[in-house]
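For chain A:
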Amino acid sequence: MNAVATQLAQIALVLALAPLLTGFVRVVKARLVGRRGPPLFQPYRDLARLLRKEAVLAPNASWLFRAAPYLVFALTWLTAALVPGATAMLALGPTADLIALIAILASARFLLALAGMDVGTAFGGIGSSREVMFAAIAEPAMLMVTFTVALVAGSTALPEIARFVIGGGVGLEVSLALALIALVMVAVAENGCIPVDNPATHLELTMVREAMVLEYSGRHLAMIEAAAMLRLLAHAALIACIFAPWGMALSADPAALIWGLASFVGKMAVAGVALAVFETSIAKMRVFRVAEFLGGALMLALIGTVVRLMSEGLG
Partner candidate 1 sequence: MSASLLNQIEYSASHLFAALVLLGSFALIYQRRMVGMFNAFAFQATALAAAAAWEAYVQAAPHLYVTAGLTFVLKAVVIPLALRRIVRKLDIHRSIEVVIGIGPTMLAGIALVVLATLLVLPVMPGVAAIAREELALALAVLLIGLLIMITRRNATSLVIGFMSMENGLILGVVGVAGMPLVVEVSIALAVLVAFIIFGLFLIRIRERFDSLDAHYLESFRGERR
Partner candidate 2 sequence: MTADLLVAAAALLVLGFAGALWPRPDGAQIVVYGGSAIAAAALAGQALLALLGGGAATPVLTLPLGLPWVQAHFRLDALSLFFVLLLNLAAALVSLYALGYGRHEEAPHRVLPFYPVYLAAMNLVLAAADAFSFLVSWECMSVASWLLVLAQHREAANRHAAFVYLAMAGFGTMALLFAFGLLAGAQGDYSFAGMRTHDLTPVLAGAAIVLALIGAGSKAGLVPLHVWLPLAHPAAPSHVSALMSGVMTKVAIYGLVRIVFDLAGPPQWWWGALIMTVGAVTAVLGILHALLERDIKTLLAYSTIKNVGVIAIGLGLALVFRASGIGDFAALPFIAALFHALNHSLFKSLLFCAAGAVAHATGTRDIERLGGLIHRMPRTAFVALVGCFAIAGLPPLNGFVSEWLMLQSVFTSPSLPQPLLKLIVPVAGVMLVLAAALAAACFVRLYGIVFLGRPRSPDAAAAGETDAVMIWSMAAFAALCLVCGALPAPAIGLIEPAARAMVGAGLPDGGAGWLYLAPVAGKPSSYSGAVVLLAMIGFGLAVALLVHRLGWRSLRRAPPWDCGFPSTDPTTQYSGSSFAQPLRRVFGTVAFRAAETVDMPDPGETRPARFALSLWDPAWRFVFNPCARFVVWAAEHLNALQFMTIRRHLSFMFATLIALLLAVAAVAR
Partner candidate 3 sequence: MIAIPTDPIAVILGLPLIAAAALATMPSHRMSSRVNVLAAFATLMACLQLFWHRPEPTDLLFIDDFNVYLVMLTAFVGFTSSIFSAGYIAHEVEIGRLAPLYLRFYSAMFQLLQFSMLLALVANNLGVLWVAVEAATLTTVVMVSLYRTREAIEAAWKYFILASVGISLALFGTILIYLAAQPAIGPGIAAMAWTEIMPRANQMAPELLNLAFVFLLVGYGTKVGLFPLHAWLPDAHSEGPTPISAVLSGLLLNVALYAVVRFKMLLAANGEALSPGPLMIAVGLASLIFAAVMLYRRRDIKRMFAYSSIEHMGIATFAFGMGGPLANFAGLLHMGMHSLTKSAIFFTVGHIAQVKGTQRMDDISGLTVSHPWLGWTFVIAVLAISGLPPFGLFMSEFLLVTSSFARAPALAILLVLGLLLGFAAMVMRVQSLAFGTPQGPTHGDTMRLKLSLIPILVHLGLVLVAGLWLPAPLVAWFQAVALMLG
């Protein structure tokens, strides 16, 4: 029963926190480059504004085009709700382990890429095509990371990994460090951050995700924006859950839960700052360099696995 309650809370929590994280990153980024930046809660206002606007559809947009935002949002929300954040006690936790979570995000991306091609414009195609190329390299890297983590923690279920790490089963692991770097690189790419993509760009030829959703407006766009925020939160939570789960509530004790929530918000803030620093200190890459960037992530993860296997073999 407790798990159900925490699960429901988590579902609500991620929805509430996601725009905040995005807003926070934007603020920090602006401050870093010396601008004042938008208010912290601007993303909420943006979403509300979009929801109130009329949706404009191309004449030949199909039902898929209209359904996709909701489905993408739903899948991303589900993912975010399944990553242990404040607590590992989630009723729906067994629904998806790490691999399945990645796959659910891939489902969302699949739908979004299809939607990008629905209207039949050149830019939608560009976006979809690039997006799936990134995914094709990012997902193997993600698997390699998962493999390393699973080698260390003995499981792919996130609550289990968190428990294992909190339990002090891990010392300072080179393999885990490599996995962390790889995972961050993948997360950066997956969320369309610089250097892979620039959501704020207005130069269409360099767009990736923005090109895909170019034809969306009104509530549909709101859904997609919200999904993007949720995805960023999910990735940040994922990294936190695997590499820094300390503070997470492992029982239904209210104090622990509160401490868990606080530490989760804190971790998110740290992640947001880190991301902002990273984004402002690097330039965007050419599209085909991204393949190398992600290939590098794959290599790092692979090395991590090999290191781990070797250390096991020796020990």
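Quick note on the criterion: contacts are C-beta pairs under 8 Å (C-beta built on N, C-alpha and C of every residue); 3 or more make two chains touch, one makes a residue touch a chain; residues count from 1.
Candidate selection criterion: all candidates are chains of the complex that A comes from, given by their letters.
This structure is a prediction, so every number in the text was calculated from the model and none was measured.
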Pick from 1, 2 or 3, the complex member that touches chain A: 2
Contacting residues of chain A [partner candidate 2, same complex]: 51-60, 62-64, 67, 70-71, 73-75, 77-78, 92, 94-97, 99-100, 103-104, 106-107, 109-110, 113-114, 116-126, 128-130, 132-133, 135-140, 142-144, 147, 150-151, 154-157, 159-160, 204, 214-215, 218-219, 222-223, 287-288, 291, 298, 302, 305-306, 309, 312-313
